[in-house]
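Handing you a structure now.
Left out: one protein chain. Kept in place: all the others.
And now, chain A:
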Amino acid sequence: MFDYNYPDQRGHFGEFGGIYVGETLMPALIEAAAAFEKYIIDKSFLAEFNSLLKHYVGRPTPVYHAGRLSEHIGGAQIYLKREDLAHSGAHKINNTVGQTLLAKYMGKNRVIAETGAGQHGVATATTAALMGMECKVFMGVEDIERQQPNVQRMGLLGATVVPVSSGTGTLKDAMNEAMRYWVEAVEDTFYVIGTVAGPHPYPVMVREFQKIIGIEARTQIKELIGRLPDVLVACVGGGSNAMGLFYPFIGDEVEMIGVEAAGEGIETGRHAAPLCKGTVGVLHGSKSYLLQDEDGQIKHAYSVSAGLDYPGVGPEHSLLKELGRVRYVPVTDDEAIEAFKMLSRFEGIIPALESSHALASALKEARSRSKDEVILVNLSGRGDKDLAHALAIIGKTTK
């Protein structure tokens, strides 16, 4: 049995995690950590959270055997955890229901969020609308350009989208700006972080709100195949869908693969793979693997998928890498696009580009494994938001 009991009281996952922020935010984080600790074992909070997951989000999401795709590959059987079927189209909603509810229990009526692909922004805007809260979403101008449908959705849901033009105008900069705004409004505003990154308590909090994915998947796959799967695969940007799937399996004899975005290729420098190619540092409030130069300046991340385009990663993934419990592998833009096409063609499911990275890695694994092995892939989101972007790329490569 794998001995695993993280984080510690102050949010450390081994040498990773912690709280590294300016003093103005420290009291708010200490308050959030205390509130989270209190409510995560509070019966009425949990009842409300679970009821919303069931009746609003539409949980449990199914586990589906991708039979035609598996047969085509001719190796291991591929199963999909269908987070794409969750309300608002991705796993992100599990976390925003949890955090927005927590904000409500703490007596706050304003939430802010950062977003890359827009999926977390949409999920936050959704739950803010549900709970009657004011909502501001910070988004890089580059991503606003790439993800118009989600920008329009957020507007319709009543959220204000704040364009961020500093830096590269992507997720990292949106997070910087959200933190700056939070410093200003910290007294009455709750910051809903979209992934298992950021200062304590966010990494543990988001994991706890997302672990429902793995809890469900564990039961469902047992019902379907009578045992646990051989391999779990999930994509890792910040890493919340992967933590959600992996966490309930950590003590099991199950292989785990976290898939990072290798962009144009891990050797080109144009990628978003801190666990495969980064070094340890502190960004956005916690210590973890980062893309940085030798002076500690943060490098630009690049991926075809705006949701993976982040130079850092959740600290718990850094620990799981060091412990050797999860294997982290890179998948390029091209491989992801190919998987995107294949799932659409063979199963009638159009996956998000993020999830396509996980799928691409699963396809590689499946090819080298026997037919009685089972690979469970977290299909973290649906591809509607990526259609225009992906089709443009596919059009270019097939001409």
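Brief remarks on what is shown
Heads up, the rule we're going with is that a residue touches a chain if its C-beta (ideal position, glycine included) is under 8 Å from a C-beta of that chain, and two chains touch if they have at least 3 such contacts; residues count from 1.
Heads up, the rule we're going with is that contacts and distances are computed from a predicted model.
Not every chain of the complex appears here, and the one that does not is recorded in UniProt as "Tryptophan synthase alpha chain", selected from "ABC transporter substrate-binding protein", "Tryptophan synthase alpha chain", "Acetyl-CoA carboxylase biotin carboxyl carrier protein subunit" or "Ion-translocating oxidoreductase complex subunit D". Considering A:A129, A:V183 or A:L323, the position touching the chain not shown turns out to be A:V183 (whole complex). When the full complex is taken into account, the listed residue touching the unshown chain is A:Q292, out of A:Q292, A:S305 or A:S318.
Note that of A:I19, A:L319 or A:I393, the residue touching the chain absent from this view is A:I19. Contact between chain A and the absent chain runs through residues 10, 18-28, 166-167, 172, 176, 179-180, 183-184, 186-187, 280-285, 290, 292, 294-298.
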